[in-house]
Each structure stands twice: as C-alpha cells, then as structure tokens.
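Here the complex is missing one protein chain, while the rest keep their positions.
== subunit A ==
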Amino acid sequence: MVVGLREFALRTGDGSGKPILDEPNGEELMLVQPSVAVALGNRSIESPGTLYITSRKLIWLSDVDMAKGYAVDFLAISLHAVSRDPEAYSSPCIYTQIEVEEDEDEDESDTESTAVLDLSKIREMRLVPSDSSQLDTLFDVFCECAELNPEPIEEEEEVGGGHNWVFSADQMDVHGGAEEDAEWQISQSPTSVIGHSNGDEGLAQPMLELQINDQRFEDAEEMVHESEPKDH
C-alpha cells in the first residue's frame, strides 16, 4: 500500500502550474511554500521549485521543468525534522525519512540505480526553503498533516480479515477437496475395494458371533447393513 517517493506531473492546465489534487476524495491544499529546493537521498539539490503540502501528501514541483515533480504520501513519511546544523547539511532544511518497500533486492538495485534513479527506493528527502525562517512553520504543518493521515489500521484489519476469510474459504475448498478425495479413495481405490471385500468377510463373522453372543449389538449390525447399499 505504502509506496515511497514517486514522480508527479499532474498539473492544472490553467498555466499556474499547480498540482491537480484528488479533491473529490477530500484532498486539500494545506500550504504552498514557494522557492524550495529538494535533495533526494545523496543526490545533488534540485531547484527552483515549489512545495505543495496537501492533506494527503507532499508535492514538490519544479518551477522550470513543467514535467518534473515528486510526490510522497504522508503515510510513507516515517520521520520529519528540522535540520539546522551546517555540518550535517549545508543548508537548513526539513529532513524526512521515507518508508520504502523492503523486500527488494538491494544489491541489485544499488548497481542499477547508478544509471536510472528509482524514486521508490529513495529513503531520505531534504526540503530546503530559501527562507529558512519558514522551517518551523513547515515542521508544524508536516506534523498536522501526519496526524491527518493515521495508519489505516481498521481498514487494514478489515482487508486482512477479508484476506483471511478468503484464505480460509480457499482452505475450506482445499479441505473439501481433500475430503472428497479421501472419500473417493475409500470408495474407489483398489485397496479399499479389497479391504471392503475382506471387511465383508471379516465383519460378517464377528457380527455373526456378536449376534449370537450379545443382542446389544443389533443396532450396530443394522448400521452395517444400512451402509452397505450406499457402497454398492
């Protein structure tokens, strides 16, 4: 469900260059911060651009290349912080860690990503506003938006439950199949046919003895007789 960073180029056609939001589903623009540069992972900084913070995600759009932009859902932002130490990064920035898919083959991707950047593997993003006095405001808006996007636990449980249910239904099918198979084996397999014929003889005698020795087993005898026509 959670994907990392992705390309984003959905802009309104009115020339303003603003992103198209999922307004029918309640996505709102929370803050627009002009003149923000972005640095993905250890890559060099890209600028100039504009940061759009929506109720769902961060969108950074290049001011010069209308086809260039990135987006990341707040659901995928593990951590954000204000970074002001010049030793850690040359410019004061908002530092974010991005949750990425873990099950990828990392070694392979590392060698490949030297040629083509795989955005979904970017784990860190720095947003550098030219006006660093905005950092605290940005931090607060990030916090607010993160809280607007809690983990969809109940949905996940429902989905998970759904999966479980479907899964157990599958399992039931499998069990059903197994049972049918078992029945089939009992009625069709040569061994049970042999067993059956043996059983006829083997059962007949004890039953006869039981009939003689103990009348209490009459019911059992009837049951054997009842079950026999089914088998034939």
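To be clear about the criterion, a residue touches a chain if its C-beta (ideal position, glycine included) is under 8 Å from a C-beta of that chain, and two chains touch if they have at least 3 such contacts; residues count from 1.
Criterion: contacts and distances are computed from a predicted model.
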Absent chain per UniProt: "MMS19 nucleotide excision repair protein", "Protein DOM34 homolog", "Sm-like protein LSM2" or "8206_t:CDS:1"? "Sm-like protein LSM2"
Only one of A:8, A:60 or A:95 touches the unshown chain, namely A:95
On subunit A, residues whose C-beta touches the chain left out of the figure: 77-89, 95, 97, 99, 124, 139, 142-143, 146-147, 150-151
